[in-house]
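The complex is shown incomplete by one protein chain, all other protein chains being positioned as in the whole.
Now for subunit A:
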Amino acid sequence: MKVKRLLLFLLILSCLTSCEVENEPIIIQSEDYHNAIDKLTEVMVHDIFSPPAASRLYVYPSIAAYETLNQNSEEYLSLATQLNGLKPLQITSYKDNINLNLAALIAYLNVSEEMVFSKEIFTNYKDSLYTYWDNNNKKEFRAARSYAEEVSSQIIKWMKEDRYDKTRTMSVYNIYSDDPSVWQPTPPAYMNGIEPHWNKLRPFTLDSASQFKPAPHPDFSLEPDSQFYKELMSVYKINNDIREKGNESEEIAIARFWDCNPFVSVNKGHYMFAEKKITPGAHWIGICKIACEKNQTDFKKTVYAQTKTSIAIADAFISCWDEKYRSNLVRPETLINKYIDPDWLPILQTPPFPEYTSGHSVVSSSAAEVLTTIFGDDFEFLDTTEIPYGLPARFFKSFKSAADEAIISRVFGGIHYESAVYEGKSQGILVGKFVDQKIQFLKFNDKDKSQ
């Protein structure tokens, strides 16, 4: 990071020169914003946030940055009165000469710091930046900080009304059921069902969590000619076929690339531990970054793109989780081990929540939908998001084709029935389209397709 590399040198420099020289203006660019997001991802992976909780973690800081930038913008509209429960902000410290990019970044950091568990990592990061800015241009920094804090504190207050805190302490998923169709914790860690009350959170755009309730899954049945059983056997067969093809097969590459399961438990000797990974939401935030970089979007557009994408992802999770704990459907692994093959393992580890609909399908489709509205269809890109996690880059012709691959990866992985991914895709497209239609970001041309 540019800022960091210069940090020490500038610190020394500023000590020597601060009294005499007029300070340089602080320049904040898109890259700095991406760096802040990456830092947030790093802490999130460290803290092992669940996929829904991670989606929430991305969206509020982005909204704070967006609102900081666009209180008096000529291009972009404030999201106040557009997002559920967000009232117009009360601003007293805004001045015309405020460094808005700087303020937006500070607001982003403020809200992020409020949300993560491992605060000290984030605080250290923030403090080093603050010290640098403060030494570089005290006046500019402090004006931006006052304004940013005014915005971020109001965003935090609004955030705290989303019932997240209440859901922390609600009941955990009760596994004491004898019904074979009901979800049960899965090997190897048998974790509790993640976020059974996520549908109680305030959505950002949706009227309610159940606004885009998907069609019901095929009726649970173990009769060989039932649709459900056929889909179950298809998971079993597809997995076995893929395994036969071996680790180098395209299907395994696809399954692993889109795994995005932060709960994967590894069993080694005495150990069963979480193999850290990013979440589906984080993957699409990464794709958004790739798109911004490819188009060299300016700071404002970068923040806009990230904000819109993260809203689409967050609402997709709320919509999907609403269905997951409505249908409470058992995972293929549980049924296959119980009725078909006790030693069978899916290619991907089954994530710890009910099966229907597929979270990755809903989220990917929703994210692809809004990214297309920003960057256009046929937007080719090389997806390097998973490289830090040991997986190679993959090339895609468009956001939607990437989403389609994410969707089918869940069947290849052996963790979803086909209905869950196809119904999940429809659900995600509906959420994405709704976000696009309901929220107006651009003042004059909401359907800005490309730069």
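Quick note on the criterion: a residue touches a chain if its C-beta (ideal position, glycine included) is under 8 Å from a C-beta of that chain, and two chains touch if they have at least 3 such contacts; residues count from 1.
The working rule: contacts and distances are computed from a predicted model.
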Remark   = UniProt lists the protein of the undisplayed chain, choosing from "Sugar ABC transporter permease", "Lipid-transfer protein", "assimilatory sulfite reductase (ferredoxin)" or "Fg-gap repeat protein", as "Fg-gap repeat protein"
Among A:L77, A:I91 or A:M191, the residue in touch with the chain that has been omitted = A:M191
Query = In the full complex, which of A:T81, A:N174 or A:Q437 touches the chain missing from this view?
reply = A:N174
Request  = With the missing chain put back, which residues of subunit A would touch it? List them for me.
outcome  = 47-48, 117-120, 165-166, 168-169, 171-178, 184-185, 187-188, 190-192, 266-277, 342-343, 345, 388-391
